[in-house]
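Have a look at the structure that comes next, please.
Note that one protein chain of the assembly has been removed; the remaining protein chains are unaltered in position.
Order of writing sets the chain letters: A and B. Residues in each chain are counted from 1.
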Amino acid sequence: MRLELRNITKRFGAVLANDHLNIVIPSGTIHAIVGENGAGKSTAMRIAYGFYRADSGEILVNDEVREIRAPLDAIALGIGMVHQHFMLVRPMTVTENIVLGAEPGSALALDLKAAAARVRALSEEFKLAVDPDAVIEDLSVGQQQRVELLKALYRKAELLILDEPTAVLTPQEVEEFFAILRRMREQSKTVVIITHKLSEVLAISDNVTVMRDGRVVGNVKTGETDAAALARMMVGREVLLRVEKPPAKPGATALSVRGLSITGRDGARRLDNVSFEVRGGEIVGIAGVEGNGQTELIEALAGLLPESQVSGSIAFGGRDIRALDARRRREAGIAHVPEDRHRRGLLLDFSLAENTILGVHYRPPAVSGAGSVLLNEPAIRHRAELVIREFDVRPPNPALPARALSGGNQQKLIIGREFELPPLLLLISQPTRGVDIGAIEFIHRKIVALRDSGCAVLLVSAELEEVTALADRVLVLHNGRIAGEVDPAAVTHEQIGLLMTGGHA
Amino acid sequence: MTRLRELLFPLIAVLCAFAVGALVVLFIGDSPIETYRLLLGSAFSWPDGIGYTLFFATPLIFTGLAVAVALRGGLLNIGAEGQLYIAAFATAWVGITLSNLPSALLIPLCCLAGIAAGAAWAAIPGILKARFGSHEVINTIMLNFIAVALVGYLTQYHYRTAGDPIMESAPISAAAHIPRLGQFVPGLPARIPLNAAFLLALLSCWLVYVLLWKTKWGYEIRATGQNPSAAEYGGVSIRKEIVLTMAISGALAGMVGINEVMGYRYRYYDGFSDNYGFTGIAVALLGRNHPVGVIAAALLFAVLQRGGVPVDAFTQLVSKDIVLILQALVILFVAAEAMFRRGGRGPGAGGRI
Partner (left out) sequence: MRSILTLSLVFSTIRLATPLVWAAIGGLYSERSGVINIALEGLMLAGAFTAAATTYYTHSPWAGLGSAMLAAAFFAFLLAIVCIRFKANEVVAGTGINILFLGLPAVLSGALFLSSGSTPQLPKDELLPEVAQLSVVSLLALLLVFVTQYVLYRTPFGLRLRSVGENPEAADAAGIRVNRLRYTGVVLSGVLAGIGGAYLSIGQSSLFTRNMTAGRGFIALAALIFGKWRPIQTMLACLLFGFADALTIQMQGVAKLPSGEDVPVQFIQMIPYVVTIVVLAGFIGHSRAPGALGVPYDKES
């Protein structure tokens, strides 16, 4: 199927997400759309799938202009989409999810048996190995993704849009996944893959469309380009693909974790007998596929999990801190940049100034004096201005609500706040998720500078590149256990990938 | 500019409610103009109109503040009705049982008893939520029914004067009476029950403002209401905040008893509340959960309440229950405020559950 977006424009409030886009996707190819966060890639494809409606412009399917008003229209035309966040109903079965919206049988009786048989047949045809009767929440992320593929195939999709499909996969799973995509191309299906990982673009696609600031800045054949050229197009300037950092000078042990285990509310083991140390002046990176215990580890160290869920010992500066709550741990010098800034890190409707005191709001300088309950507004404003200046938060207005900032500026605000503590240990998760390249470089430099001032840093990131570029030592988490420790300067991504899946390096 | 617009939406909501209310009046075959003239017109005469309007506004300021504080903390307190009954009874109980004390002691004790009782009754759903995760909306509603039954029992079996056919307690000690404003304001007769509790209501508005926006405690309450996960990350104990916020809310609702028992009837009177607790929800929403807005909204509903009496008396068909309809419509229009905004998008209501 040939898909063409012609002069597509879409605004969200003041933001121009797509600005007169023109993209042509030839039939039977794998087409990559690359660009930074916020470049408008997902918006464009969501318009093609009928999730959003374009303000102007037209969509052509096999050279005919088509109205796509809702996903239903796209599905009818043979367009399928696998979203970055899976569109699965977790308490329902694989079959129920797949037939949803296209149920077999009559309106009065749902024929799930026939559906399950078809799902099984499709699963075998494309070698997907999915059990039709499993409940979604029991499946691994990789399996869930294959359910998403089945959903599109079940509806006889001829063109499949995949939004950041590899973000949740290990390097090995990515290989398997690409094999599936190639099988689909062999059956003359068309695949559109949205990504920001240039190595994957080069590995899988036939053609590449590069987007920046809502516009198409390049259309090239994959065989005729390379990573540096694509990066230049994406960012609009030369980019440093490596973090410059002097060798670490580790000092005394700051954090010592011994035999740490965490049990979830549902009784499942999230972290299993984990032991490690972080010393002052070094960055210890945690690599691993998301959902292998990283979130729980950081929350346990920050004091955000109930004591009953945590066992083992956590020593900070030589003293056991297990009994300390989040507030006392911050007082002891543990700063925390959470993985999800909207859920944990910010009060979106509070002003920037109010956000810069979150966690220290109860003590001077945020209140007028020790024992006072009255907030000291000039001091709070002063602190906010300091953070805004030091971390280049834009727009630099402490009275704005945090909601008004871009993702990158929100992240800089949080990091600035936590650096102000000042920390002896920094717990930092996904420091650059959803942040543009300029801010990524800035944040990386700040983290390295903090390390060089003697602070201990524990870094969690789903981006393997980020962990290996920043960390001085890397621990790989798999299934709640430390699968191995590697030297980021001497290890390949394939070796780490093997550890991430439970193999041995 | 944005401030002005924020004022505009509640105003439009009120006008829409009145317009739909007029349709209801027309539907049952009466004159909307005459009804609204009676409803609004009787409130502004001196001294009776203004005196009674301010008197009616007093409990609504308390309950409006109660609901507003809870909403700021992310909780929907539908239980102000029950809290104020329990509190009013506690106030009366102290006024009856400690009748030997002098005013200087008895008045503060009566007030404190009501405030503490309201806080304690509201803390129950707070504790249930913090401890078991059961939702405060259902529990506050259930506790309303329980409160009414409980004080009904106490009145009927223990504190009623023998032979009194009315469900009311024995009178409280004269030392527990608080002054009517007629004693200080020239031209305001003492028969009008507007009393010192009105000043307490205004003071409470100021205190709530300072608490919420000028203290670390208020920061924690608002942070919990806006994003509990982030508040927890910031070292705030969510469970503690839930109980504390409910208790503050209940304490404010409990002050209704001071107006009713110490300033008006001088005894506990069963079923005295004219839906104050529920009207408080409308007051808080219309007042945008801000103390100044609460005062304005309470005045509006007080005007309507005051106007309900002549509507009952002087229209052929409309009863004073039209006021309830208007309240309900105001709640619905304020809740659906997005319809007045371009693009139909709301600001995201507080107290989302």
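Rule of thumb we're sticking to: a residue touches a chain if its C-beta (ideal position, glycine included) is under 8 Å from a C-beta of that chain, and two chains touch if they have at least 3 such contacts.
Nothing here was measured: the structure is a model prediction, and the numbers come from that model.
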Chain not shown, its touching partners among those shown: A, B
Listed residues A:26, A:101, A:251 or A:264, member touching the removed chain: A:101
Residue among A:70, A:203 or A:449 touching the omitted chain: A:70
Full-complex contact with the absent chain, from A:14, A:109, A:323 or A:370: A:109
For subunit B, residues in touch with the removed chain: 24, 28-30, 76, 78, 128, 131-135, 137-139, 141-143, 145-146, 149-150, 152-153, 156-157, 275, 278, 281-282, 285, 317-319, 321-325, 327-329, 331-332, 335-339, 344-346, 349-353
Missing-partner contacts on subunit A, residue numbers: 12, 49, 51-52, 70-72, 75, 81, 83, 85-92, 96-97, 99-103, 105, 107-110, 151
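Here is the rule we go by: only the chains that are shown with their structure count from here on.
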Intercentroid distance (Cα basis), subunit B paired with subunit A, Å: 47
Subunit B-touching residues of subunit A, taken from the complex the two chains share: 302, 304, 325-327, 330, 336, 338, 343-350, 354, 357-359, 361-362, 366-367, 373-375
Complex contacts: residues of subunit B adjacent to subunit A: 214-217, 219-220, 222-223, 226-227, 229-237
